[in-house]
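Right, I'll just put the structure down here and ask away after.
Here's a slice of the assembly, chains where they normally sit.
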């Protein structure tokens, strides 16, 4: 059972063009469309109330979305506003509409009770609006795994040394031994680790001229249910990096949006922004390619893990020390899901 | 639960050649074969009574159908008439046979009680035998939808304006506003609509020199469970078309045979005959191509509708005015199915 009273990333804004756009989220088939004039994005259940034909076969018209089978038209609130060949429109002719908000290049959707859908609850990610300082590229994968397995993946970075051995992984020992500072939060958790006075990895050197010794950080913030914000980088040692990370050096930001499709599949949205050589479009492309290769490694292992859980169950699994942040994340999600469940029964 | 005591279209006659021909109908795997000398077509359950191997792997022999695994031979009634290496043939060695009739280029099969299989109940479609007056071509699709969704489709022609917008649909307003005369019948229903003194659509003009004003008709007859006969055309106004449609002009006949494969798949057999320019083979080909394109649009929307019904259920659907013929058709099928069910329990 997914948390419903939450904003999930539904799409990149650029994915929604002149045609209806269908995507199943939390086991619910949705169709998104943008008003031809205002561009305002709406989301309806992708099922006409006449004969259950998917509305994605229809077309966007000024009054809303026209079904592609017999031409009924539904407005942004899901009310039927036209039935071909019929004057009176019964009140029962409607489809469910879902609250939508567009912010920071992201289309967010609220899957639960509409009256609780407060846009102020949506994560801030201003870097998507700052193309000069944070040039970036978007991606989305369909992953054959429960979205929590991808959140797990990001909460235990010791996997870098094994899954990404030949890509971004680098030195296994460093990844395994770095101590993390984990800070629980009401809506998730935050962790950061610092490697002080160390040699820059090859990727950093290739990207920028950074000196011989650097202070490195990896910072992750998890906001339930499916958002992870990452800031990673390094600054030449002796410049008080811990106090001020907004100095020249190497740094990148990754937005991770993890949204359930079904119980055993999800969408992995991500963007990667280079905080260096911002005037060089190739820097953005190179970073994107490198991360794309690595994240497809995550996709492969996590899909295999899901298959294993489906066929072999969860019994007998053993937690280890590196699971600390992952276990905290899981507890947060469980707490929020139980609170929602209790509330909905009152 | 399908109606069993009925003739279903199983195949075009030309589909059954020298080899066994397998097709699942009403959830039952059948194998059809034509006698090498007489050409008489028989149908057996596609499952040898020895080790359940499908008989379609076998070969047609003078005595019947020889299993391709261990060589048992079954005659047209399903009785085993040969067991290699064994003299005595036990009475239990048999497979179920299904009554078959070949008529009007169509192979019909009876899925229910054999003693009720009266060939006189089979629809007449003499146009298939009149190649000079009604030259035609055959088609068959496998459609991933219950066959009733395709019958629904033909009973509500308002879909022409939306599904076939860019093909045969033409003017939405005309299709939606034309009033239909629906006549219930014991075995189904009949409907016709006339558009008097109207301009001929481009397709008509391309096909024949028809004048500036025509009287148009669309006539459909539904015979339960899965046959729809269509006659469509137009004649120059002022020639008493309503009294006599067998005059020069534009007209076409379509045979629709809709047969269940499984609960969520079916076969859509159709033929299209051009009642104009009968001496020009290209006219037949052109008509076939145009209809093939349009019917594949129906296939796509109906398959999406089936998927939606499978995953989202049927609750909350709303009937509209244009559903009148469709609802009558559904009631007829329900009545026949219930009568059969009651009868079989007595």
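Each chain carries a letter (A and B) given by its place in the written order, and its residues are counted from 1.
The rule we apply is simple: a residue touches a chain if its C-beta (ideal position, glycine included) is under 8 Å from a C-beta of that chain, and two chains touch if they have at least 3 such contacts.
Remember, it's a predicted structure, so these values are computed and weren't measured experimentally.
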item	value
Assembly copy number, counted for this structure file with 2 shown	3
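The criterion applied here is as follows: only the chains that are shown with their structure count from here on.
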item	value
Length of the line joining the C-alpha centres of chain A and chain B, rounded to whole Å	48
Residue numbers on chain B that touch chain A, as the complex places them	152, 156, 158-159, 161-163, 172, 176-177, 300-301, 304-305, 307-309, 311-312, 314, 316-322
Chain A residues touching chain B - in the complex, by the definition given at the top	29, 46-47, 49-54, 56-58, 66-72, 83-86, 90, 92-93
